[in-house]
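Missing here: one protein chain of the complex. Every other protein chain is in place.
Every chain is named by a letter (A and B) in the order it is written, and numbering of its residues begins at 1.
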Amino acid sequence: FPPPESESDESWVWTQIKAEAHRDADSEPALASYLYSTVLSHPSLDRSLSFHLANKLCSSTLLSTLLYDLFLRSFSTHPTVLSAAVADLLAARHRDPACVSFSHCLLNYKGFLAVQAHRVAHVLWTQSRRPLALALHSRIADVFSVDIHPAARIGKGILLDHATGVVVGETAVIGNNVSILHHVTLGGTGKMGGDRHPKIGDGVLIGAGATILGNIRIGEGAKIGAGSVVLIDVPPRTTAVGNPARLVGGKEKPSRHE
Amino acid sequence: FPPPESESDESWVWTQIKAEAHRDADSEPALASYLYSTVLSHPSLDRSLSFHLANKLCSSTLLSTLLYDLFLRSFSTHPTVLSAAVADLLAARHRDPACVSFSHCLLNYKGFLAVQAHRVAHVLWTQSRRPLALALHSRIADVFSVDIHPAARIGKGILLDHATGVVVGETAVIGNNVSILHHVTLGGTGKMGGDRHPKIGDGVLIGAGATILGNIRIGEGAKIGAGSVVLIDVPPRTTAVGNPARLVGGKEKPSRHE
Partner (left out) sequence: FPPPESESDESWVWTQIKAEAHRDADSEPALASYLYSTVLSHPSLDRSLSFHLANKLCSSTLLSTLLYDLFLRSFSTHPTVLSAAVADLLAARHRDPACVSFSHCLLNYKGFLAVQAHRVAHVLWTQSRRPLALALHSRIADVFSVDIHPAARIGKGILLDHATGVVVGETAVIGNNVSILHHVTLGGTGKMGGDRHPKIGDGVLIGAGATILGNIRIGEGAKIGAGSVVLIDVPPRTTAVGNPARLVGGKEKPSRHE
């Protein structure tokens, strides 16, 4: 799904989303009103996404209008937040065979929506608006069962597939083009503070239910098997599996892939 | 809990549910209005279930009236969807010692409710109403933290116990009388499309947190231990445990149960 060179990714993806929503609204009248309010009534991706996130995350005490303004302002003052969302949409289409359209991801993927809301919570955190960042974090954890601390730094082109139960700690760092399945934990090993969570390199794939603990480094392009418990560094382009995880091919001469 | 032979399972179960709701409304005035609106005001199981699911799954953009009509029409035009719900209610009463009544399961079991809503999403999927099937799938995943792809085929007499975090992929097939605990994944092993998810035989029991990956076959009556990571076929009436899972009794001569 490469957009043509003559057009920005954002503009191209938004055009696709509107075309998909038009097609779906025509074929499914029961969804027409829903698609109109979430996609077709909006002039741009940032407004559609802000509206959708605000409706998902609002509560009787945290109003959707407040959240809509917050998301919209964050997207407009931090263009990298929106361009990362576009990269995530492209990543879902490329890497998830069950992702049938961009609008499917935008509207339905709780992992995608949780990451976009997290990026806004992270902006608030870096602006020292911590109470608001934490209130938003709490709503994301309630609504999507995805618990990413607002201080955690996350790259672009991220796929949180299925996403339920993902937990990412305060000092975790996730690179670009990382795929993370559901129930994955990037956690700490004890109660001490400080830099205590994993650092995940570019292009890493983390299987369902993997638990990665401590200030360790998962090298770029590494793969972590489903259900692994990882307590050691994993070199680039290496696979780790098991509980506790061992490097496939042995510790001294791990087999590299690609 | 075998219904008498003179009466259909559905009619008998619905009679039990109404009697239970009457008894509970009498003993607990705080629940009377709730039980009236969810059970006692309805003339039949399909209407009670449609009302309850619509209220659980609706959102500010996906209205409960639309969902109520959708569920009710699906139950009336696909009688096997409702009879599978009845079989699930009987399965919960038989197999879950914590299930104290049919109405308890109908009203409170997120696994039961997620499976019923999934069956309707599956009907929509087979009718090529995919955008609506995926929108419903997304609401089930948000509300119940149960993520069953609408294309997945599921039998009857299913018990999803606790249910939080269950993930079932697009090409998975689940037989009849299967019990699945929480955090169970029936997933794929990579990013390729096609037939890539497990096939679960009749009467299988899958323990909490088990991860079953790839187009493999779990034979009828097999048991999968809690926390197992299963990447190989499991013969009928055999137990698999561990990460990676091995067959209890060894690969060549696995011990059979029953």
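Everything below uses one rule, namely that contacts are C-beta pairs under 8 Å (C-beta built on N, C-alpha and C of every residue); 3 or more make two chains touch, one makes a residue touch a chain.
This structure is a prediction, so every number in the text was calculated from the model and none was measured.
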Of B:K18, B:K110 or B:R237, the residue that touches the missing chain is B:K110
Touch with the missing chain holds, among B:I17, B:A87, B:L132 or B:L181, for B:L181
Of A:P3, A:G155 or A:G187, the residue touching the omitted chain is A:G187
Where chain B meets the chain that is not shown, the residues are 24, 27-28, 30-31, 33-34, 37-38, 55-56, 64, 95-98, 100, 104, 107-110, 143-145, 162, 164-165, 181-183, 207-209, 225-228, 241-243
The missing chain sits against chain A at residues 59-62, 66, 70, 129-132, 134-135, 137-138, 141-142, 145, 147, 149, 164-165, 167, 169-170, 183, 185, 187-188, 191-194, 196, 209, 211, 213, 227, 229, 243-244
